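Up next, chain A:
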Amino acid sequence: MNHIFRRRGIVAGGIALTLAAALIGCSSASDDSGSTGGTSDDVTAVQSIRSMSNPYHANWADGGALFGDWADVEVVTIVDEGDSQTQLSKIRALGAEGKVFALNVDPNDSSTTEAIVKAVTEAGGYVVTQWNKPDDLWPWDVSDNWVAHISFNGETSGEEVSQALFDAMGGSGNIIALQGILDNVPAKQRFAGLQKALEANPGIKLLADQTANWDRAEAFSVTQTLLSQYQGQVDGIWAANDNMALGAFEALTAAGLAGTIPIVGFDAVPEALENIQNSDETGYIATVSTDPWWQGGAGLSLAYQAATGKIKVSELSHEQRAFYGKQIVVTLDNVGDFTKAPLLDALKSDLENPFLRSQGPIS
Partner candidate 1 sequence: MTAVLEVKDLTKRFRGVVALDGVSFEVRPHEVVGLIGENGAGKSTLLKVLTGIYQPDAGVVLRNGEPVTFRNSSDAARAGIGMVHQEQSLVTSVSVAENILLGAEGDAVRFGFYNWPKLNAVAQRQLDKIASAISPTTIVEKLSFAERQLVELAKAMYVEEGAQVEPVIILDEPTSVLEGAELETLFAQIDRLRQIASVIFVSHRLEEVLRVSDRVYVLKDGRSVGETDAASADIDLLHRLMVGRESSAQFYHEDEQLPVDEAPVKLQVKNLTRAGQFEDVSFDVRAGEVVGIAGVIGSGREELSRVLFGAEPSTSGSIVVDGKPVKFASPVDAVSSGFGYIPAERRIEGIADGLSVAENIFLVAPQTAAWGPFRNPKKALEIAGAWIKRLRIRTPDERTNVGNLSGGNQQKVVLAKWLNSPELEVLILDHPTRGLDVGAKEDVYIFVREQCAKGMAVVLLADSLEETIALSHTILVMRDGRIERRFDAPAGSKPKPVDLVERMV
Partner candidate 2 sequence: MTHPPTVDERRLSPRVRRLIADAGPLVALIVLIVVFAVANPVFVSPGNIGILLSQAAVPLVIATGLTFVILLGGIDLSIEGVVATSSLVFALTVANDRNDLALGLFGALLAVLAGSVFGLANGLANVKLGIPSFMATLGLGAVGIGIATVLFAGRSPRVLDSGMRMLGQGSTLGIANIFLIAVLVLVIGWFVQRFTRLGRYGYVIGGDEAVARLSGVRVGRYKIGAFVLGGTASGIAGVLLGSQLGVGMPTIGSGTMFTAITAVVLGGTLLTGGRGGVLRSFVGVLIIVVLANGLILIGVNPYAQVAVQGLVIIAAVVATGWRLRTRVRIIK
């Protein structure tokens, strides 16, 4: 008796769900046909980022929009303001719309990555993740819905930006280095890059390396102390991020040395870019950019091509499903490329072939 009732209950619920799904499906389909002119498949292009008020993610979103122009699809942007729960629930809501979606996401942390790829797999969408991923979790172990993971190797860029610093010093002299939080992975990779560059440049000597914990005020006082310790001997300053480099720059300003000692950093924050534009006066030689427009455009393109079937995920190699993107050293020569969005033409080849900038597999 009881048993039968329960079965009926399930059937009734199933019908209600189907109806609801149909209704939702109808309404969103009609929206799409309006905006895309019916040229596209039933695939929604979505990018999930932290915040539009943060310049890095704003640039990322612009890159996604460029992809939208190129592929002639509307791009939906999800913003979570750094809250992993919000990010996850908004992504789950995509699945409930019952449509295939292509997602390019910057997960807030490694554990969120795992939850996101599982949610997307269940919903039958396609996702490209960037930056954060649990070390032992790989796309091919999860599903074909997790198309690829893109990250960046600080060691290579660390070597390149260090070289830029050494070149500005004329190939010889002494430097001091400000490290990030010791034991932090990017901090280690970047410092390893510096050490490689030092090996290749015997004329350069590392006087001292100290941690300033990624912090600007701390970098200010550590730089002050090191300048006093090595009075007149410091010919260059290397910092593991722009925030610390900017603190060092202010310490140089306070000591009346701004512009005389070259500085490099990482991350391409706007203040650093402004300083690089005036590098003659500021001495701020270079920083490193991951090119957020590429991250937004190429990442979304990869997810979209997988969703539309243009790329067969099952045929991709491991090297294509977890790879390092290319980081670019930003100097006075190319800083203009990073203060505003690129033209679509400049990014076109990367949108067509999202693997173009691959620097090899993530190890």
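For anyone wondering why these and not others, all candidates are chains of the complex that A comes from, given by their letters.
Basically, contacts are C-beta pairs under 8 Å (C-beta built on N, C-alpha and C of every residue); 3 or more make two chains touch, one makes a residue touch a chain; residues count from 1.
Because the structure is a prediction, the values reported are computed rather than measured.
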Candidate from this complex that touches chain A, chosen among 1 or 2: 2
Footprint of candidate 2 on chain A - complex, ascending: 51, 53-55, 58, 179, 182, 208-211, 213, 215-218, 220-222, 224-229, 231, 246-247, 250, 253-254, 270-271
